[in-house]
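Here it is: the structure, laid out below.
The other protein chains are all here in position, but one chain of the complex has been omitted.
Labels run A and B following the written order; every chain starts at residue 1.
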Amino acid sequence: MTTPDAPVRAPALEMRGITKRYPGVTANDHIDLDVRPGEIHALLGENGAGKTTLMNILYGLARPDEGAILLDGQEVNISGPSDAIARGINMVHQHFMLVPVFSIAENILLGEETMAGPIFLDRREARRGIVELGRRFGFEIDPDLRVGSLSVGWQQRVEILKALYRDAKILVLDEPTAVLTPQETEEIFAVLRRLAAEGHSIVFISHKLYEVLEIADRITVIRRGKVVGQRLPAETDEDDLAELMVGRGVQLTVDRGESHPADVAVRLEGLEVKDDRGSIAVRGVDLEVRSGEILGIAGVAGNGQDELVEAIVGLRHAAGGRIGLQGADITHASPRRINEAGVAYVPADRHRFGLVLSFPVADNLVLTDYYRRPYARGFIRNDEAIEATAEERIREYDVRTPSADVRAGTLSGGNQQKLVVARELSRDLKLLVLDQPTRGLDVGSIEFIHRQAIAKRDAGTAILLVSAELDEILELSDRIAVMYRGRIVAVRDGRTADKNEIGLLMATGGEARSPAAAIGPAV
Amino acid sequence: MDGLINALYSIPVAGVLFQLAGYLVNVVPDISPLILQAATPIALAALCGVMCERAGVVNIGIEGIMITAAFVGWYSGVLLVPVLGTTAIGPFGMSLALVVALGVALASGVVISALHAWLSISVRADQIISGTIINIAAFGLTGYLNNLIAKTSPNGAGAFTQFRPPREVTDIPVIGWILNMFLNQGPIAMSVIVLVVIFQILLFRSRWGLRSRAVGEHPRAAETVGIDVIRVRYRNVLIGGVFAALGGAYLSMEATNSFQQGMTTGRGFIGLAAMIVGRWSPVGAFGAALLFSSSTALGNSIKFSPPSGDLGTILTSLPDQVYDALPYLVTIVILAGVVGRSIPPAADGQAYEREAAT
Partner (left out) sequence: MTAPSSSGSPGRATPLLAQIWAVIALPLISILLALLVGAFVILASQLVLPGGNLDLLLPLTAYAALFQGAFGNFDALVDTLISTTPLVLGGLSVGLAFKAGLFNIGAQGQFLLGALGAVAAGVALAGAPPLVAITVALAAGILAGAFWGFIPGLLKAVSGAHEVVVTIMLNYIAIAVIAAVVGGPLRQQGRPEAITPDVGNAALPVIIGNDGHAGIALAIVAVAVVAFLLFRTTLGFEIRIVGANPDAARYAGMRPRALTILTMSIAGALAGLAGAVVVLGVTHLMTPSFGTTVGFDSIAVALLGRTNPVGIVAAAFLFGALRAGASLMQIKAGIPVELIDVLQATILLFLVANPVLRRAFRLRGVKAGLETTETITKTYAGEVAPR
């Protein structure tokens, strides 16, 4: 662990032998980590490797079973978030910790209020302070805007301002780029470099190898709760890091092979869909997906993708336009009719639409066919047939479960997703809709699901893939459509698409970028 | 003028509507204080609801808190009169016994709320089930004790009396009626408007309000900036208990001076409806409570002094029970009309677990 720094400074933060056990799993197993003043230190690991647990311990949200935390060489006991904040530790969480119905100012103030007297807030003074702070870091912000109306990129900035407002010495960012475009990522990186130059210490949590190589001064890799290595970016490369992170030689991208698109399977014509609040979220989308191709929809989360997908599978009413499935009009068909017509759906939120967690695995595997023979005779359930099919699908899709009778909620995230995939894919399909199919999964499960998708494509199914992870879109799609503010602003060939161009289209829709557009509502 | 009115009244069908309007103009000055009186327990229940739910705790035990406070207030009075006497010590017919009894009633509300807070915040039980248990327990216990006591039929400590604004003030058209509505009242009814205004300002302008709302919208976010979610929730539920208890005490210590079994008759639940219709804001909830109570006051007015003419014939031909049921009907209709557009705090009803799960 030699470093090029000449006079070795005391670490701003040192975590020694941190261990945290939860029932059935050791989330952190004697983890050591040190971060120097002015350093950007990357913490690399898969989903579920224990990165977030470690940072929750640092932030006082969880208590370690063993180990010590040292700040500037002094051992400290962090009793909770307010204690962490008081000690200069701040965290930008993966899922933003912002109150959507509050203004930017209210969100930043919360917990650290500027007061006029003992009871009332001094809003004017607070606003002034926030605007000034924003200017210092190059953000021009209107503190009265509602956070819920901001784009994710701007919400990220509010999170960082929130930390800076609290005078953060150590800033932890948990997967900060997961929902950003490449350009937004660059902007955030610039801010981070500037903060590091001013002497802030930064812990950057990620599972994206190239990002870590780009931004970090040092990289610590953890796997299954243990530190498995430390590297300097100059001494390593993506393959080395990937092997450390996953524990075996991995092929990070699935070989997608040649696609053989046939006739148009799905045709959207002038589709308009409203969101929950009744405003138009999908504005006249025309799109075709051919049998035997994967069409990827790239876009920053919240640009109408969810509404588009939900309209196609029948969960949301189309306000206008037409959806055709191999010539048949399914625009206003019920979810059941669409399902029976050969459309399958792997939802972004499997706990919401995909599974009934309190019900047995077997019931979940027939959730969409329970009323059909052989699972029902008339209106009487046939438990034997349900059980038999469940056993078969569990075997075929390698779902790790003690039996078909346990509740779906007891399975791991990866196995839950396999359950959804097993149900949706084990029949003849015309269209498969994959909405964020690998969010939050480990590398093994991601690989499995990608292979399944390609197999279905090669079997002649049309596949519509929506993902906020641009990398996933680029990896799988035969064609890429970019969605921006409810419109498809561009369609590119999947093999020749340029990542930066797609990113720019995602961020701006191809228009010249104005500050107003950047800060305005994200649909 | 009279000729015109008579002409309007005699139009077939539509004339009845004019007669209704005429009746309203006639009775509103008289019943305006009654509207606030009927609104008082509903509004206080609604304030309790706002206080709890803004911090993310659903409280359907309000009805139970109210009946408990109504009983405890009245019965404390019974026990205190022999000790403290009934000498008036201030305006509104206040006696020491009455004031202390009110204090005990409010304390009982806090105790019951503490049970709900413990079950729904610490034990993380289903909040609606917890509230239901509180209602069953409160009705059972007050009914049980009341039955035991009823054998002795003791005298209470009396009730708070109303302030009588001078006639010169109340006779002014419109303004006088409004003043009459707010001034021709006892201390609890009069305090409602003050509580509503203070609560409204604090909820949206103070640090406490900001933090309470954050806890009800996104408790995890509140915790990450160092706010103790559990403590904020406990505090709000306990303060809410004071509001509900005040509403219960109003029934047995100001509106009447006795306790009857089940005397809250659903007002706690109507208060919840007022809270929803009023979009979880104190002023909105108060407005909705006034709307609901107007139907009660009008129903009573029609029952006891029905209008004349065709309208009167129609209205008096309806059974009295129609007017008894009127506030409940109005509540259902307004709630069903408004509820879809009224968005609750995002974390309303969700238990909060402190430590991160992964």
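Throughout what follows, contacts are C-beta pairs under 8 Å (C-beta built on N, C-alpha and C of every residue); 3 or more make two chains touch, one makes a residue touch a chain.
Nothing here was measured: the structure is a model prediction, and the numbers come from that model.
Student: What shown chains does the left-out chain touch?
Tutor: Hidden chain contacts in the full assembly come out as A, B.
Student: Just name the one of B:Gly15, B:Pro29, B:Gly93 or B:Gly143 that touches the chain not displayed here.
Tutor: B:Gly143
Student: Touching the left-out chain: which of A:Val76, A:Val264, A:Leu315 or A:Val489?
Tutor: Only one listed residue reaches the unshown chain, and that is A:Leu315.
Student: Looking at B:Ile89, B:Ile175, B:Ile198 or B:Ile332, which makes contact with the chain not pictured?
Tutor: Checking the options B:Ile89, B:Ile175, B:Ile198 or B:Ile332, the one contacting the hidden chain is B:Ile332.
Student: Which residues does chain A use to touch the chain missing from this display?
Tutor: Touching the chain left out of view, chain A contributes residues 23-25, 27, 48, 313, 315, 334-336, 339, 345, 347, 352-359, 363, 367-368, 370-371, 376, 379-381, 400-403, 405-407, 410-413, 415.
Student: Counting contacts across the full complex, list the positions on chain B that touch the omitted chain.
Tutor: Contact residues on chain B toward the absent chain are 58, 60, 79, 119, 123, 125-130, 132-134, 136-137, 139-141, 143-145, 147-149, 152, 154, 265-266, 269-270, 272-273, 276, 319-322, 324-325, 328-329, 331-332, 335-337, 339-340, 342-344, 348-350, 358.
The definition used in the following text is that only the chains that are shown with their structure count from here on.
Student: Measuring from the mean C-alpha position of chain A to the mean C-alpha position of chain B, what distance in angstrom results?
Tutor: 46
Student: Touching residues of chain A toward chain B in the complex: what are they?
Tutor: Touch list, chain A to chain B: 22, 27, 48, 52-53, 56, 59, 61-63, 80-86, 91, 93, 96-102, 106-107, 109-113, 115, 119-121, 162, 166.
Student: Could you pull out which chain B residues touch chain A in their complex?
Tutor: Chain B residues touching chain A: 202, 205-208, 210-211, 213-214, 217-218, 220-228, 346, 355-356, 358.
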